[in-house]
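Input: a single structure, listed below in structure tokens.
Our next item is chain A:
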Amino acid sequence: MPRLMDMGLEKLRNMVLDMAELSQNTVSTSIDAYVQGRDLRDRIYSWSEELRMLQDEVSELAVELIARYQPVASDLRFIKSCMEVAYGFSRFGRYAHDISDVIGIFGDLSSCDRQAVKEAGSQAKDMIRLSIKAFTERDVELAGRLKKMDDVVDNIYLDFVKKSAHEREGNLKCVVSGTLILRYLERIADHATYVGETVPYIVSGERSARK
Partner candidate 1 sequence: MSNYSMRRFKNKLALWIGALCAALAMIPLVSILYDVVKNGASSLNVDFLTSAPGVIGQAGGGIGPAIQGTLLLVGLTIIMGVPLGVLSGIYLSEFGDNPVGRVIRFLNDVLAEFPSVVIGVVIFTLIVLTFKSFSVIAGALALSIIMLPIITRSTEESLKLVPNSIRDASMALGIRRWRTTLSVVLTTAKSGVVTGILLAIARVAGETAPLVFTILGSQYFFSGLNSPMDALPIRIYRLALLPYPYAQAQGWGAALALTLMVLVVNIGVRLATRGRLYTTRSRA
Partner candidate 2 sequence: MTLHLQTEEKQPLSREEILQPHRTLENSKVRTEDLDAWYGNNQVLKKLNIEVREHSVTAIIGPSGCGKSTLIRCLNRMHELVPRARTSGRVMLDGSDIYAKGIDPVTIRRRVGMVFQKPNPFPTMSVYDNVAAGLRLNGERNHSVLDRAVQQSLELAFLWDEVKGDLDKSGASLSGGQQQRLCIARALAVQPEVILMDEPCSALDPTATAKIEELIASIKGNYTVMIVTHNMQQAARVSDFTAFLYLGQLIEYGETTSLFENPVEELTERYLTGKFG
């Protein structure tokens, strides 16, 4: 027998999944735009704003469900996680916007070496895809793989920064823009990891310690 609360939970889930799709597109588009040297700031900005509004709606619905039904156990954990995940998705949008801003600030970057960003970008995209899949399917094993992937992105970022620090004659524009974008990608990867961490919590109440 469906419970009264189930309708609300289903709605909450759909909203979060909508956000997942949108945030995934936003991040992909912004990375691709950078790699391809296109300026898509306006489009990405409007998407990130939409994500922010969706996050507010998710919070409101979650609070309403808590007030109405006083959920406990797995219901409570799911609602709490939806709020966290929605926040993560809205951050994705924000960082995508920041990435697209870089082009606007620095202008043409086609002469820079974009290998590191390409690598980190595709890794981050994979992580977002994976974290959404793990959340949707409540797949703890899948979510567990995110940590390792996060380390890869972290290392690309750190290597790039270290290399830049010792390089005397690099193109300053390329170094700064590369550092910024890699920094944003690193943050995106972190949030994807957090999204993944909600999966074991929803399933069994397990909380993993954050770094």
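In this section, contacts are C-beta pairs under 8 Å (C-beta built on N, C-alpha and C of every residue); 3 or more make two chains touch, one makes a residue touch a chain; residues count from 1.
How were these picked? Simply put, all candidates are chains of the complex that A comes from, given by their letters.
Fair warning: this is a prediction, and the values are worked out from it, not measured in the lab.
Asks: Looking at 1 or 2, only one should touch chain A in the complex. Which number is that?
Replies: 2
Asks: Flag every residue of chain A that touches candidate 2 in the complex, lowest number first.
Replies: Spelled out, the residues of chain A in touch with candidate 2 are 3, 5, 70-77, 204-205.
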